[in-house]
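Only one protein chain is missing from this complex, and each of the others stays in its spot.
Then we have chain A:
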Amino acid sequence: MEATHFSLAGALSALEEGLISAVELTEAHLKAIEAVNPQINAFITVTAEAALAAARAADDRRAQGEAGPLNGIPLAIKDLFCTQGVRTTAGSRILGDFVPPYESTVTKNLLRDGAVFLGKANLDEFAMGSSNETSAFGGVQNPWRRRDNQGVALVPGGSSGGSAAAVAARLALGATATDTGGSIRQPAAFCGIVGIKPTYGRCSRWGIVAFASSLDQAGPIARTVEDSAILLRSMAGHDPKDSTSAEREVPDFAAACHRSVKGLRIGVPAEYRLDAMPAEIQALWDQGIAWLKAEGARIVPISLPHTKYALPTYYIVAPAEASSNLARYDGVRFGMRVPGEDLKDLYERTRAAGFGAEVKRRIMIGTYVLSAGYYDAYYVKAQQVRALIRRDFETAFADCDAILTPSTPSAAFASGDKQDDPIAMYLNDVFTVTANLSGLPAMSIPAGLDAQGLPLGLQVIGRGFDEETVFTVGAAIERAAGFSALPQVMA
């Protein structure tokens, strides 16, 4: 078996049994990156030497009986996580050659458990986008191709497009990602793999370049539900350096993957049935319902009445928080600087040259909705609607244990398709954004292919801090779907 085709759990067993070394596993992935990355551009930075050194150290630890839970596992790290001594760009020109003098808590946790970092994965600039086309380091190609036109490059989704493409193309066994409105789940769905955004507060945000602080949450992308459970357990945990980090025990998420869904109540929200939704998505959703029913779950119709207001709410809250988070990029303390006549001119020229069009658009919207005279009408109103969206879920969870929806309203689209229409781009997140607004855990599982042979995902949303039920339901869907299709571009 090709070393790059192991599941993460399978690689752990192979390492433990001595069938492969961490160095061999890492070398295989570095070779795969060398061969495939020039085409798909999933990595911004590859740290080959450091990866091999980390792999050698992992082999030494295993020989001494000190292997951690991820010992020797090669991962891709979204280039939004600060990595000590390794350039961190957030996909933006404005960070220039920023080299963090510190390590983010999530990546520090992964290193503690023995993981090997292959490099930094491409993303939409500051994680703002649903197609990875806003990266200052170029777009990422989806490893999947349409059956009737293999020549057309498709987007991997965003913002964690590099993470998703790398894992799908077998360039890494797993990846870190972040999700503010769907940035883990939508690219996972587009690339035929698994991604979970845990509950807000489950993973520390410390050392992750901030986009919208009340919505941002880190999570894993991997090829199986169990692999994502193994990764999340290492990533999660309380961190005093993030005041919103939850002081809660981290459960054994992998154990939850082997539980039965028998007797679980699965909510199906009427409001997610969109008029313009492709028939294939509806069919997949119905199929998911049938699978869970066959496994002994009870299907419960539920209502989430404020669903249609979720995206407009998001596009007030997220830009407002982004405009204040991105105020720090001033050309003075780190990142790029464009000289100016005076300090204000320096700020304005630096920010105009350093930020891309989508980031500027969101900073402008955010600045406007927070400005004197408009704050109540926009920002306070949006935070009130957000409270209603959260209340919808609280009411629904009185009658069900998890909620099943499609992950995205379409399969992956072609590069350039939606770039000139911001709102059409924003609609990609119609099914995912509600979990961010309400802070709930949600996972996308590959569940089928469309007529073009492109992957489609189903989403499972759980109660706050009940990722375990999400893993149980996600694993049941994974088993029933038996998704075994492979992308066309692959190591």
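Observations
Here, contacts are C-beta pairs under 8 Å (C-beta built on N, C-alpha and C of every residue); 3 or more make two chains touch, one makes a residue touch a chain; residues count from 1.
Keep in mind that, in the parts below, contacts and distances are computed from a predicted model.
Candidate names were "Aspartyl/glutamyl-tRNA(Asn/Gln) amidotransferase subunit C", "Phosphoribosylformylglycinamidine synthase subunit PurS", "Acyl-CoA dehydrogenase family protein" or "Extracellular solute-binding protein", and the UniProt protein name of the unshown chain is "Aspartyl/glutamyl-tRNA(Asn/Gln) amidotransferase subunit C". Screening A:Ser13, A:Gln282 or A:Ser371 for touch with the missing chain picks out A:Ser371.
Of the candidate positions A:Thr4, A:Ser21, A:Ser130 or A:Thr313, contact with the unshown chain belongs to A:Thr313.
Considering the complete assembly, chain A touches the hidden chain via residues 96, 98-99, 101-102, 199-201, 213-215, 217, 240, 243-244, 246-247, 306, 309, 312-313, 315-316, 323, 327, 330-337, 339-349, 351-352, 355, 360-361, 363-365, 367-368, 371, 377-378, 380-388, 390, 422-423, 436, 439, 464.
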